[in-house]
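The complex appears here minus one protein chain, its other protein chains still in place.
So, chain A:
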Amino acid sequence: MQVEKVLLSDEAADWLRRLTAMHGPLMFHQSGGCCDGSSPMCYPDGEFRTGSADVHLGDLVVDGLERPIGFWMSANQYEYWKHTQLTVDVVKGRGSGFSVEAPEGIRFLIRSRLFTDQESESLGLL
């Protein structure tokens, strides 16, 4: 069973097509901490340097885009998040660090659901 750790809502995919046209290929890094913490930050691909302290949760495939969009998170944060499946969604909003969507009046938002036992097993989490 193939279980995705991170998914996209249709509206988020639509925005990612538009934002890619404006900024080029994109990436996500999931934030933590205060203020706009817990928000997924969207940057031009490579703008944020990932390293050994990060986990690559997946590549988001968006119809119409040549390259999938990598989704990353700090490894220590992932330890507390790994039992949940994440969906990148969009709400109306304003700002959040240097994430590229803020000037468009929207904000990417993570929605979460618990993996089932079967999914957890196939992900090696049990």
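Just so we're on the same page, contacts are C-beta pairs under 8 Å (C-beta built on N, C-alpha and C of every residue); 3 or more make two chains touch, one makes a residue touch a chain; residues count from 1.
By our rule, contacts and distances are computed from a predicted model.
Asker: Given that one chain of this complex has been left out, which of "NADH-quinone oxidoreductase subunit N", "aldehyde dehydrogenase (NAD(+))", "Cation:proton antiporter" or "ABC transporter substrate-binding protein" is its protein name according to UniProt?
Answerer: Of "NADH-quinone oxidoreductase subunit N", "aldehyde dehydrogenase (NAD(+))", "Cation:proton antiporter" or "ABC transporter substrate-binding protein", the absent chain's UniProt record names it "aldehyde dehydrogenase (NAD(+))".
Asker: With the full complex in mind, choose from A:9, A:74 or A:120 the residue touching the hidden chain.
Answerer: Going through A:9, A:74 or A:120 one by one, A:74 is the residue touching the chain not shown.
Asker: Consider the whole complex, including the chain that is not shown, and state which of A:3, A:110 or A:123 touches that chain.
Answerer: Looking across A:3, A:110 or A:123, the contact with the absent chain belongs to A:110.
Asker: List the chain A residues touching the unshown chain?
Answerer: Residues in contact with the chain left out: 29-39, 41, 43, 47-49, 74, 76-77, 80-81, 84, 91-100, 102-103, 107, 109-114.
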